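To keep things clear, I will list the structure first and then write my remarks on it.
For this depiction, one protein chain was excluded, whereas all remaining protein chains were kept in their positions.
First chain written, first letter: the chains are A, B and C, and each begins at residue 1.
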Amino acid sequence: MDQPDQSASEAPPPTLGIGMVGYAFMGAAHSQGWRTAGRVFDLPLRPALAAVCGRDATAVRAAADKHGWAAAETDWRDLIARDDVQLVDICTPGDSHAEIAIAALEAGKHVLCEKPLANSVAEAEAMVEAAERARANGQLAMVGFNYRRVPAIAYGRRMVAAGRLGALRHVRVTYLQDWLVDPAFPLTWRLKREYAGSGALGDLGAHAVDLAQYLAGEPLAGVSALTETFVRERPLLAGVSSGLSGAGSAESGPVTVDDAALFTGRLASGALASFEATRMASGRKNALRVELNGELGSLAFDLERLNELSFHDHTEPAVTSGFRRILVTEPEHPYLEAWWPPGHALGYEHTFVHQARDLLEAIATGTDPEPSFADGLQVQRVLAAVEESAQKNAVYTPVQA
Amino acid sequence: MDQPDQSASEAPPPTLGIGMVGYAFMGAAHSQGWRTAGRVFDLPLRPALAAVCGRDATAVRAAADKHGWAAAETDWRDLIARDDVQLVDICTPGDSHAEIAIAALEAGKHVLCEKPLANSVAEAEAMVEAAERARANGQLAMVGFNYRRVPAIAYGRRMVAAGRLGALRHVRVTYLQDWLVDPAFPLTWRLKREYAGSGALGDLGAHAVDLAQYLAGEPLAGVSALTETFVRERPLLAGVSSGLSGAGSAESGPVTVDDAALFTGRLASGALASFEATRMASGRKNALRVELNGELGSLAFDLERLNELSFHDHTEPAVTSGFRRILVTEPEHPYLEAWWPPGHALGYEHTFVHQARDLLEAIATGTDPEPSFADGLQVQRVLAAVEESAQKNAVYTPVQA
Amino acid sequence: MDQPDQSASEAPPPTLGIGMVGYAFMGAAHSQGWRTAGRVFDLPLRPALAAVCGRDATAVRAAADKHGWAAAETDWRDLIARDDVQLVDICTPGDSHAEIAIAALEAGKHVLCEKPLANSVAEAEAMVEAAERARANGQLAMVGFNYRRVPAIAYGRRMVAAGRLGALRHVRVTYLQDWLVDPAFPLTWRLKREYAGSGALGDLGAHAVDLAQYLAGEPLAGVSALTETFVRERPLLAGVSSGLSGAGSAESGPVTVDDAALFTGRLASGALASFEATRMASGRKNALRVELNGELGSLAFDLERLNELSFHDHTEPAVTSGFRRILVTEPEHPYLEAWWPPGHALGYEHTFVHQARDLLEAIATGTDPEPSFADGLQVQRVLAAVEESAQKNAVYTPVQA
Partner (left out) sequence: MDQPDQSASEAPPPTLGIGMVGYAFMGAAHSQGWRTAGRVFDLPLRPALAAVCGRDATAVRAAADKHGWAAAETDWRDLIARDDVQLVDICTPGDSHAEIAIAALEAGKHVLCEKPLANSVAEAEAMVEAAERARANGQLAMVGFNYRRVPAIAYGRRMVAAGRLGALRHVRVTYLQDWLVDPAFPLTWRLKREYAGSGALGDLGAHAVDLAQYLAGEPLAGVSALTETFVRERPLLAGVSSGLSGAGSAESGPVTVDDAALFTGRLASGALASFEATRMASGRKNALRVELNGELGSLAFDLERLNELSFHDHTEPAVTSGFRRILVTEPEHPYLEAWWPPGHALGYEHTFVHQARDLLEAIATGTDPEPSFADGLQVQRVLAAVEESAQKNAVYTPVQA
């Protein structure tokens, strides 16, 4: 950081214009990623925050000012049509992902799409097809499973890939939150199937499934599932809401998504997997916890302590072995060389900085980014199998290959 | 402890003769319980370690000397027949539980039987019937789910019963061990269906199911399950073994029980439950972890830190709430008044001291001890439903009421 | 975040030009703070990154490009003289703080100065005098004890101020790092008294003392100290270094600062305090740990888990009390309303965003920022008393009031 930049006298890197659709929670996080990536990493492409899009003209203009976007649009078609936009970043609810992403790809833009990729397998399939067509044209598409870019997760993947765990026996993932515990929490879009597709399953379970498969390096072969909606009626919204908060009115309406989803499964290798996604675990705020047990070692991670990775080396003598807490802040850890000295924590939004950096690197070098739309579709197929199993009395249901 | 005992001048309490069958791991632990209970608690009945029984005359004699039993027997029928034995304590593998327990009850003895109650529902039903007949005669029968007597668990139960958690939403239990990770571990009796009934399911899952139902205060209504045997052939035993250790020979044989069992379920109230029992989780030695999430609060416990109970009070303002670590060593906590000052840890074997104390209190007062044989049968029915579901492709399977 | 900004149609806030001296580790962190503060918080003044200053023209130009500064200067006097600079941010080693800060104040600029305020009490006194003179002119001065802006620390201070801990009995702080454990680590400026003033004492101990006094709400009255330099010769630097890393040459030279400082003391109220600052604690990366014990409760914090605050409420019944882990990510916690939903972690550099925001707020409203130069001087006096005590065989040494 304090070394003279050897390339100082060289030409600055070319820019890539970003257009973002949606500016709520995810939009704010993505903005931070785009703004910061080039300030921390030496990038081959410098992102230009060209325009942000939202339906409310006043609000989107304010968001543009706040988050540093040069222009504001109120129709996503106009955003896509802009010449200064080469990459469309989709931060809207899942019901609009397919339409926007396909249009952007057809308009010759690169696309980054928030997870879950879509609200149905059919939509996701159409998106993959569009991405494949666009790929021939040099365009890239990526889905935003940002937790792969937590350094501890990225390093955990490296350890598994290097064989430190040996043959996998178990993968267990819980993603526990508690913002729906209170029955007075109102009926936001996240609780309606027509917007959100599903509840805890698509919101939290999608992350859980992606992380499990990413870390294990292999897909789920099949699943058995139970889902539940504990609070079936909630107050209608009184006023504007982000999905995660808002005030309720005196009237109520039906919750049409799951509050919680539990499922077990088998990975392709035969390892067993267990999953729990819920918004009803009082006291758990963002407890995405992953553990993998293999013949040679185990790994554990908790998103509430995201700078740490827990590792047990089973090849050590039992007398001195045990889970060690690796503080994932060394320069040799993924992404860390560009940040602070050892022991200085990163946070949640850094995943978006890393995502922006990796996508810009991929575009500059013409390599396919991960996770791809195909990866997003595969997660969608797992979620579909979960829903099918839940409807069929939990019977074991293969995931479409 | 340092107060003069007011009853010092009174007559000493009467004794109750104990006869124990089996003297390996469980036998040693039960011996410690019987020897110690009266030295710590003021008991209405003083246990006399009358006789221990095992098939090898030399070995059982040595065990009697070591653990403080007055006599040794080589046939359990002879043990039951002894006049100085009023309570038969069964510490053998599960395949002999029913025969010994029923005979002991028919001989007019109280019975304490290790878990799981039996290797099949039919055996367990016969045992419950025998216990009911004997009850009319004033005899008591208890099953040894000793973890209910960890003070943190007993106090957790009190908190749930007092409504501190409100309506339950989730119960999750994992019981993770790793002593079968090494494929060279030999084929002990614990890996053979004919002796052990099942593998991780009956050994670990039984504890998990009992604790979940005990803490929740309600039974499982149905389950969906996957089981797996990862290592299907293991070396035959060369020499004597306790089940948990031993040397292997060059020949091998088939493992006929599960290495791991995963199941989900619904409690009677509609709360969701998830279970994982495995002996293949490298680095986890005795990780019986329980968490309950309710509308008003949550509890968590880990047997590897058994003096601690984790509690989240959801009625507190979010700004100062969080899981607190209660050190369950206060005199107001269950069993603790008789032990050491706050902060002085108890260990695993204290559960057997507490079990002995509670059973002796029950006998002295003629009240039914918990967990009863009926409780043991109910757990057996859950395990049977788990096995049935696993055989039927994980389909949701009701637990026989 | 997703609410329409009511002030969108109003005029944008005025800007305040920032000039920063130094661009290594601290410079990068401060840049991130200035760039981000207005993107997250609604600020009354928008910071403009006007110019950065360093001695190497090529390197400072590269740093300006990288971190987003409009201009680069090679002489700090020129930076101060710029019309577009209204606030001078000093990120250089301690030996130059006094000269730059006093010149900036005399030139009519606001000043933010990294900690420790200076390398001697005399320098710090001169800086306080300059700040007082400038204050009459409306200029503000602040010292960069950034850890006060960790939300958990800021909230902890609120709890102490609200009386949740009652009469304080103990404050203990350790700040443990391990980057000097290896005797081959070279002799950077941080190991030379003429640049750094002192070693672990000024670097880590200054933070420890400031946090202890800030959280307790009262100053140290006196101290007793031991210091030690374990590795007294180290390789001379071969090439450029940031202070925290670098390659060593074959020659060596003397380390002239402490590797570790241990001190105890009394707060004004009579509470006891203990401090340990070291760079030789293998395995500890950034373990700034604070605990306060009071008659009504206790608080604990660890910088390696900076999103958490541990609180024990001693007014609760012992049977349910214990240290609770508060995840300091609720909207009611300091600074958090502007960030992410509950459970989404912040990191190290967020302290600089918060520092920038608080200083801009202070400037806009004309209120005195904290910690002031006077606060920085007081910490310097504590460090001087520590050094005096260490030289006088640990005798208890009053802190100059």
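Heads up, the rule we're going with is that a residue touches a chain if its C-beta (ideal position, glycine included) is under 8 Å from a C-beta of that chain, and two chains touch if they have at least 3 such contacts.
None of these values were measured; they are calculated from a predicted model.
Visitor: Which candidate, C:80, C:187 or C:281, sits in contact with the chain we can't see?
Guide: Reading the full complex, the residue touching the unseen chain is C:281.
Visitor: Who touches the missing chain here, C:43, C:296 or C:319?
Guide: That would be C:296, which touches the missing chain.
Visitor: Quick one: say which of B:255, B:346 or B:360 touches the chain that got left out.
Guide: Per the contact definition at the top, the residue touching the missing chain is B:346.
Visitor: Which residue from B:36, B:119 or B:321 sits in contact with the chain not drawn here?
Guide: Residue touching the chain left out of view: B:36.
Visitor: Tell me, which residues in chain A touch the chain that this view leaves out?
Guide: Interface with the chain not displayed, on the chain A side: 155, 159, 311-312, 317-327, 330, 332-333, 342.
Visitor: Give me the chain B residues in contact with the hidden chain, please.
Guide: Against the left-out chain, chain B lists 1-5, 7-9, 12, 23-25, 28-29, 31-32, 35-36, 39-40, 42, 56, 58-59, 61-63, 65-68, 177, 179, 240-242, 244-245, 284-287, 303-307, 327, 329, 340-350.
Visitor: For chain C, which residues touch the unseen chain?
Guide: 169-170, 172, 174, 176, 178, 181, 183, 224-226, 228, 230, 259-260, 262-266, 270, 272, 274, 276, 278, 280-284, 291, 293-298, 312, 314, 321-323, 389, 393-396
The rule is short, and it goes like this: only the chains that are shown with their structure count from here on.
Visitor: Which chain maximises the distance between its CA centroid and that of chain B?
Guide: Checked the centroid distances; the maximum from chain B is C.
Visitor: Which chain is most central here if centres come from C-alpha coordinates alone?
Guide: Ranked by how close its C-alpha centre lies to the overall one, first comes A.
Visitor: Find the geometric centre of each of chain A and chain C from their Cα atoms only, then give the gap between the two centres in Å, rounded to an integer.
Guide: Centre separation, chain A to chain C: 34 Å.
Visitor: Hey, how far is the Cα centre of chain A from the one of chain B, in Å?
Guide: Using C-alpha averages as centres, the distance is 42 Å.
Visitor: By the touch rule stated above, which residues of chain C touch at least two different other chains?
Guide: 327, 342, in rising order.
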